[in-house]
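Missing here is one protein chain; the remaining ones are kept as they sit in the complex.
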Amino acid sequence: MDESRRQALRTGGGLTLLALLAAAGWLRPGDAAAEGWNTGAFESHSLDDTVKALGGSAPAQSKDIVFVATPDIAENGAVVPIGITSNIPKTESIAILIEKNPNMLSAVFDIPAGTDPALSTRVKMAQTSNVYALVKADGKYYVASKEIKVTLGGCGG
Amino acid sequence: MADPMKIRATLVGDSTEVKVLMQHEMETGQRKDAQGKTIPAWFIQTVTATWNGKTVLTAQWGTSVAKNPFLAFKFKGGAKGDRIQITWVDNHGDKRSDEATIA
Amino acid sequence: MGAALTAVAASVAFAQGSTADAIAKYREALQDGNPAELWEARGEELWKTPRGPKKVAFTACDLGLGAGVVKGAYAQMPRYFADADRVMDLESRLVWCMVEQQGYTQEQATKVPFGDGSAKRSDLEALAAYVVGQSRGVPMRVSLDHPKMKTMYALGEKMFFYRGGTHDFACSTCHGEDAKRIRLQDLPNLTTREGAQKAYTTWPAYRVSQGELRTMEWRLNDCFRQQRFPELKYDSDAAVALTTFLAYNANGAPYAGPAIKR
Partner (left out) sequence: MSARLLAQWCALALMLLGCATAPSDDAVRTEAEAVMKASFKARGQADLTRLDQDETQRLCSIYAGKALPRDVAARIEQANLATIRYPSDGKLAGDWRNGEKIAQEGRGKQYSDDPKGPVGGNCYACHRLTAGELSYGTIGPSLYQFGKTRGYTDETRKYAYGKVYNAEAFAACSNMPRFGHNGILTEQQIKDVVALLTDPQSPVNH
């Protein structure tokens, strides 16, 4: 993240909300968010609120966002592999949101020029849910989704 | 203090593929211990990757990134022997940086 | 009626097939980055560092191929060790080296056999991860030439079929037939060479459900918990006997751990 953008985050919604949360006793002392961490976005409970907290507005559905090596069923919700590739020109960031998790936003990746708009990581899913891949490209937001089923595994005890 | 990361950086054509494993609890803050007390959230919040000092990826993570996180990405450029550095910062303010060279 | 039944059967088969395919894809996607590597790295550090009251490193520890020789050692364990006059699996041997060479008490050496998936970490798990990783690709070659190995194998086989507890379970209840599964997890038939090879060569493993590297002793311990048996003691003869039974049945297959599993 370049300095100007980090500056924008710091002076934008992020820190204000962080201060509010701290004041309201939601955050314990010592839990100050790392620099450049968008508290507001990570506390959101809907796709629209998350996009808003990230500084955008209603995302458009896109077929140019592809889930790669992302299974339809997870044998265990503690580790769910997610791979996202954006074929939208000028992709600036890719975020992963999980609809039925207590907080929807799982991760946001900022993609500088020269870095492929493609990455993979692993998330936790509390239950079967839609997973959203939210892409910011040329200042606009786009979204694609996929349902991943979480199964109960093992001997049950 | 967390263990060192495992960083693999491999030249594939004209790009460098980076794969990282980090040792971290990624505690959600939703779980309770045996006594019924909530286990406080403890998780990596930001990740920065640089190639010879130039930022090639930054990330913000929430509590739902899986424990002992894995991350893979690719960027254009890179030569054998170039330095890749990964840094994470968690919500306790702990920070860890590790390096690898492109193979 | 007949057609309807056939249709039901077909859709059931389809549902099973597609679930199995999807699970296979999940497992495949996990292979790319295995956090077991973090344990291997920590274990290597522990192996090379002088430890205990006597400040001795594991480089003095003989896993059967000579002091400090790690490469390929796990593929020939369990084995009989003359210095201890006992058949030992890897974890028993690590404990023996900690006690006899590094000067720990038995109690200190076995205080944390398994991590709790959180702050309580087990050095033994990390050491095991490192040692087994050094046998990756090496064919399993456990020898029963020593009479005590023969005895251990025979005892392990009996224990494998031993029913007990509130649920009448034996190891063989779940691991005695081909192509069965519990919930969605495939159950290897450990009485066949193929099944034993597939299972044994992929333990220890990083368990994503626990965020921990788990060893063979842990695997046995937790199977018995779910069998509703009392707790299997760490470094016990029953653990070594069962491991001997399984390891010998896996002979010939290249060792492939530490793996990553649900």
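Just so it is clear, A, B and C label the chains in written order, and each chain counts residues from 1 on its own.
Following the convention adopted for this analysis, a residue touches a chain if its C-beta (ideal position, glycine included) is under 8 Å from a C-beta of that chain, and two chains touch if they have at least 3 such contacts.
As the structure is a prediction and not an experimental result, all values here were calculated from the model.
Asker: With touch defined as in the header, list the contact partners of the absent chain among those displayed.
Answerer: A, C
Asker: Of the listed residues C:Lys48, C:Lys111 or C:Arg163, which contacts the missing chain in the full complex?
Answerer: For the chain that is not drawn, the touching residue is C:Arg163.
Asker: Which listed residue, C:Ala73, C:Met98, C:Leu155 or C:Leu213, touches the chain dropped from view?
Answerer: Considering the complete complex, C:Leu155 is the one touching the chain left out.
Asker: Please pick, from C:Val112, C:Val138 or C:Ile182, the residue that touches the omitted chain in the full complex.
Answerer: Spelled out, the listed residue whose C-beta touches the missing chain is C:Ile182.
Asker: Which chain C residues touch the hidden chain?
Answerer: 8, 12, 15, 19, 85-87, 147-148, 150-152, 154-155, 158-159, 161-170, 172-174, 176-177, 179-184, 187, 191, 224-226, 228-233, 236-241
Asker: Spell out, residue by residue, where the missing chain touches chain A.
Answerer: Touching the chain left out of view, chain A contributes residues 73, 149, 151-157.
The working rule: only the chains that are shown with their structure count from here on.
Asker: Measuring centre to centre with CA averages, how many angstrom lie between chain A and chain B?
Answerer: 16
Asker: Would you mind pulling out the distance in Å between where the CA atoms of chain B average out and where those of chain C do?
Answerer: 29
Asker: Taking each chain's centre as its mean C-alpha position, how far apart are chain A and chain C in Å?
Answerer: Each chain reduced to its C-alpha mean, chain A and chain C end up 37 Å apart.
Asker: Where in chain B do residues touch two or more of the other chains?
Answerer: 66-67, 70, 72
Asker: Note the residues in chain C that touch 2 or more other chains, in rising order.
Answerer: Residues 32, 208, 211.
Asker: Write out the stretch or stretches of chain C touching chain B in their complex.
Answerer: By the definition above, chain C touches chain B via 32-35, 37-38, 41-42, 118, 206, 208, 211.
Asker: Considering the complex alone, what residue numbers of chain A touch chain B?
Answerer: Where chain A meets chain B, its residues are 1-2, 28, 30-38, 41-42, 78-80, 98, 101-103, 105-112, 114-116, 118-125.
Asker: Touching residues of chain B toward chain A in the complex: what are they?
Answerer: 15, 26, 28, 30, 40-41, 45-46, 48, 55-67, 69-77, 89-93
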